[in-house]
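What you see is the complex with one protein chain gone and the rest in place.
Now for subunit A:
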Amino acid sequence: MKCKVCKATAVVSLPSHNTGFCADCFMSFYERSVERSIRRQKLFTFEDKILIALSGGKDSLACALVLKKLGYNVHGLHIDLAIPDSSAAARGVVERFCDSHDIPLIIKKMEEEGLQIPRVKKVLSRSVCSACGRIKRYFFNKVAIDEGFTVLATGHNLDDEIARLFSNTLRWDIPHLSDQGPLLEAENGFARKVRPLFRLTEFENANYAFLNDLEYHYAPCPYSPGATSTAYKKLWNQLEEEMPGRKLAFYTAFLAHGREPFRQFEKEEGTKPVPCERCGYPTSVGICGVCRTRDAVAADE
């Protein structure tokens, strides 16, 4: 297979775009695609102070690298969850990445917050995954607001977005359908949230990470036996193989025609978040889930 642009031997084949690229042309294709997403969806500008959540996985690192290369003002945020055999490695990857790409890094240690995940796991009766996700989202938002960032970016890819949209659609979950998309404006105590890689698949991110020699963390979480979204991703990859381009079409058509009616409905019928009585960050009512988890961990001492 030849590169579509320069006719050299292709190293990445993209059936959804009916094309293939050599290393250099793939990287320009990828970077232009991110640039176009940012511009068309009006995600942010060169004036914005962007905080990017870095887990150490390929998607978040690829996101930080491409934004840095495109000239945006990016800072990293890593949440150290204090999970044995996992967190130290992930943190090391993020530290080395930020160091070599000259990206300032904030590390938030859950041990110091009384929210180290092994302790949280101990006080919970159900799976720790949803609590862990909630804690991470809470600190992404809190650090973005406390430190004066104008935008919070995450490395969610097209496969993540499709899996979530599909899951929300299977349940006709109106609150979640109303606020899914590459941009969530700041409101009610939430920072402005963006997903600049929403048009790029996990496969494209992996290729970009590889071609840029990114070392990334890919050991699965020792507490997670595999998320349900993995089953949706598998299903969608089968569909995409038979019908190339279906993922992006499903998602962009939702943004164009599906989201707004749900948003209108939710505006009229939905509940508005209020400040947590304890910490002041948004919650549906009373004391937020993170403050309650922190109390439970402290009570267990």
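Basically, a contact is a pair of C-beta atoms (placed from the backbone, for glycine too) under 8 Å apart; a residue touches a chain by one contact, two chains touch by 3 or more; residues count from 1.
FYI, contacts and distances are computed from a predicted model.
Visitor: Tell me the UniProt name of the left-out chain, picking from "HEAT repeat domain-containing protein", "MoaD/ThiS family protein", "Molybdenum transport system permease" or "Crispr-associated protein Cas5, tneap subtype".
Guide: For the chain not displayed, UniProt's protein name is "MoaD/ThiS family protein".
Visitor: Of A:D24, A:D48 or A:E202, which residue touches the hidden chain?
Guide: Within the whole complex, the residue contacting the unshown chain is A:E202.
Visitor: So which of A:T45, A:T230 or A:S284 would be touching the chain we can't see?
Guide: Answering carefully, the residue with contact to the hidden chain is A:T230.
Visitor: One chain isn't shown here. Among A:S13, A:T150 or A:T169, which residue touches it?
Guide: Here the residue in touch with the unshown chain is A:S13.
Visitor: In terms of residues, what is the contact footprint of the unshown chain on subunit A?
Guide: 1, 10-13, 15, 20, 23, 57-59, 129, 159, 201-203, 205-207, 210-211, 218-221, 224, 226-227, 229-230, 233-234, 237-238, 240-241
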